[in-house]
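Shown here: the complex without one of its protein chains, the others still in place.
Going in written order, the chains are labelled A and B, and every chain counts its residues from 1.
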Amino acid sequence: MANSILSVRKVTKIFGGLIAVNSLDLELAENGIHSVIGPNGAGKTTLFNCITGFYKPESGEILFQGHHLEYLSPDRVTRLGISRTYQNIRLFTNLSALENILVGQHPRLHTGMLGSIFKTPGMVKEEKEALAEARRLLAFVGLTGKGDHLSKNLPYGDQRRLEIARALASKPKVLLLDEPTAGMNPSETQEMVHFILRLRDELGITVLLIEHEMRVVMKISEVVTVLDFGQKIAEGTPAQIQSDSHVIEAYLGRGAASGLAQNEAKAKA
Amino acid sequence: MKKILSSSWFIPLQIGSIAGITGILMSLVGMVEEFAKRDIIAGIIEMGQTLVFINLLVAGYFAASRSQRAQAYLRVIEGGLAGAIATFFLWILVQLIPPLDLRSIFLNASPALIKVLTFDREGAAALGVMLTAGFLSGLAGGLIQSLPARYRTAVVRGLIWVAMLGLLQDLIRVTLLNFPGVGTALQWMFGSRNEKGLSVAGAIAVFVVVTGGSILQSNQATSLSARVGRLPAKQQQFIRWGGLLLAGAIVFYLPQVLGLYLSEVANQVGLFILMGLGLNIVVGFAGLLDLGYVAFFAIGAYVMGYLTTTAIGPESGQIIYGPQLNFWQALPIAVLISLVAGVILGVPVLNIRGDYLAIVTLGFGEIIRILAGSDFLKPYIGGSQGIVQVAPITIAGVDFNSPQKLYYLIILGILLATFVSWRLRDSRIGRAWKALREDEDVAQAMGIHLVSTKLMAFATGAAFAGMSGAIFASKIGSIYPHSFKLLVSINVLALIIVGGMGSLPGVFVGALILVGLPELLREFSEYRLLIYGVLLIIMMLTKPEGFIPETTHKRELHEEEPGTV
Partner (left out) sequence: MLKRALERFTLTDFLMWLVGTVIVSLVVVGSIATLRAGEYTSRHWFDFFIFGLAQGSIYALIALGYTLVYGILRMINFAHSEVFMSGAYIGYFVATSFNRSGFMDKSPYVALLIVMAVAMLTSVTVAVLVERIAYRPLRRAPRLVPLITAIGASFFLQEAFRTLFGSQSKAYPDVDVLKGTVSLGGDFAIQKIQILVILAAGLLMAALYYFVMKTRTGKAMRAVSEDKDTAALMGINVDSIIVRTFVLGAAAAGAGGVLYSLMFRQINAYMGFVPGIKAFTAAVLGGVGNIPGAMLGSLFLGIFESIGPILFLDGLGIAAPYQLKDVIAFSMLVLVLIFRPTGILGERLAKAKA
């Protein structure tokens, strides 16, 4: 088994009276693709928020390459090498596509105020390289030539890709993708699948994926974790998950699990 | 009621009523009467009537645009109808003033007002004239609406230029008289010396030139930028540099041309531009709504005053201690202390957002103002009597206090601030600020350190305001707490919004419109805030990105991208 690059141990997050995430364990294998699925409200996005430092868990630990993430602020987490996208795209709407990506590079650039005011050679070089890198990322996600378009004017599919480009700009080791195929048609979804595979294979990034589109999950995940009501109810390979009765129950209700089992029994008979 | 609502006459009725009420408001507020003192076209149209006319024109315009009629001419007629209905409201007002003694409540419901509104006629003649005027104005509005878009903007621009030149007539005259040979042209354009406003010929000429120019400009083929673009590259460069040099020369020689009074106005505008550039960073770039910005202006002024005043002693009007530095020694200290103040006032509000941030900063601003004027701190900073005998600005013993000389200092300050803003805007920190403005949480998730980013915005903004305040203190020679009211913060905020939040040219435009114009047009000063309020509302409803939106500088990124058109 590959190294675990991110460990979530017994993390609990409570809002008022609601336990959103309940003592959750999750190990993310390096350079792999790990999916988190579950019905709405299962706590998936909350998990992401805990990992990225937006929420502080009530208890538990999150370890990333030896660092404790539980009480770090989101910018520190990003600077350590974890990036994310959002369920309902949160680009910087009034900035251009290129500017969005350039912002994403913020932790890797170093020019301060003085350098910017006096346009030191260091700053000029850095900006030039940053711009070149931003264009490369733009090309990588297939948005060449749209760099100057305001992000709010881009079509939906492009916006999703831009968000990923922006997340890649900080050269993360782990990328958290929150429902990247939401709102996409089948061909766009296929493209996204290939793209995620490229992330793993070409860039060596570890991907943690929240998805509702089961075909995507089944196709590319190495490990699937299923959440319901904030708890892990199943974990394993896609094949194992597909036939897990708890999973079926969570998604389709109690009757469905036994119904499916009956159907299978009949089919075998 | 329902029948009226669904009838096809509803639109002109509705719009006419709104215009009527607006007209009544404008009259009772006193604007019509007050503005009547200035002529636009000498002897023919004055500003007060123009105001009413504009109201009716706009009514006609909107009635025509919202009309549900199919045929164009009917729409135009509905425009006229709206105008007539509006004037009918005004006529009713006129009828009601004497019997109800409205003057005891509405101070401006005077006979002079009645005279203006009724074109100095009475009874049935008044009604007839007013209704006709209303109908024709509304008709004109409807006609403008029915023009294709290019011509529409051209006509509107032409009208605006006529109005502006008419209003600013005496100032233009005074200024341009300094140039030889211009005398006769001025005579022709502006009528004889004693009359105010444009001459009829002048008005027509201006209208034709501007409208025609506008039409040519809007046509892709004949516009200025297209024509320039067709020239060979070397010539384009030449034109570009030539233009810059020309602009620079104009800026440099301006005080000579403008004379004393106008230079003073330019200085006022300049100080606000300086503040605007600072607030532009805080609000325009970083999206931190600061309603207490005047605090930093005050701090800059007070530090300058404290450090340089010579009125030291136990008596009233004096402060008990002060180091008595000169202006140039005190200036950097004032800017530095303002900067630090920006950080200090920024720290508590790091976690506060949006509306709450606005109110808290407003609170800070007010606290500082009250403390500045309090008896508690009086021995140190002068209390309500302020600090007097603030050192004037001198260079090598030469007094710098005439408006013309001061102008250059302020220009220097503006250049510095503009340069810094410009550099920062396109830098890593500038992008961080903009990200902050767009979405603070995601900005943080992108690795931006919120605390330092926000504090840098506050600090830079405060520094600019401090510089402006320090110059202000020396310029006036004394400072009083009542110069630092909330109003100043709102002024600066209004000008960067009207100009365009986050855009550098926008600050200049905003300052010219919201600070320059009221200074030039004294009649406006009484109604300045009223117009501010209306302007803010209208701009937010129609053009929240301002006159020069931020995104127009995108072409800079464009130019570096090879291989794209």
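The rule is simple: a contact is a pair of C-beta atoms (placed from the backbone, for glycine too) under 8 Å apart; a residue touches a chain by one contact, two chains touch by 3 or more.
A quick note: this is a predicted structure, and the numbers were derived from the prediction, not measured.
Touch with the chain omitted from the figure is made, among A:71, A:118 or A:156, by A:71. Here the missing chain is touched by one residue of B:177, B:204 or B:540, and it is B:540. Residue-wise, the contact with the chain that is not shown comes from B:532, picked out of B:302, B:407 or B:532.
Across B:128, B:212 or B:348, the single residue that touches the chain missing here is B:348.
For the chain missing from the display, the contacting residue among B:105, B:124 or B:233 is B:105, taking the whole complex into account. Seen from chain B, the chain kept out of the figure touches residues 25, 28-31, 105-108, 287, 289, 347-352, 354-356, 358-360, 362-364, 366-367, 370-371, 373-376, 378, 441, 445, 451, 490, 493, 497, 501, 526-527, 529-530, 532-537, 540-541, 544.
In this text, only the chains that are shown with their structure count from here on.
With centres set at the average Cα position, the gap from chain A to chain B is 47 Å.
The part of chain A that touches chain B in the complex is made up of residues 52, 54, 73-75, 78-79, 84, 86, 90, 92-96, 98-99, 102-104, 106-107, 109, 111-113, 115-119, 123, 127, 131, 135, 145, 147-148, 150, 166, 170.
Per the touch definition, chain B reaches chain A in the complex via residues 419-420, 423-424, 427-432, 434-435, 438-439, 441-450, 456, 460, 550-551, 554, 557-558, 560-561, 564.
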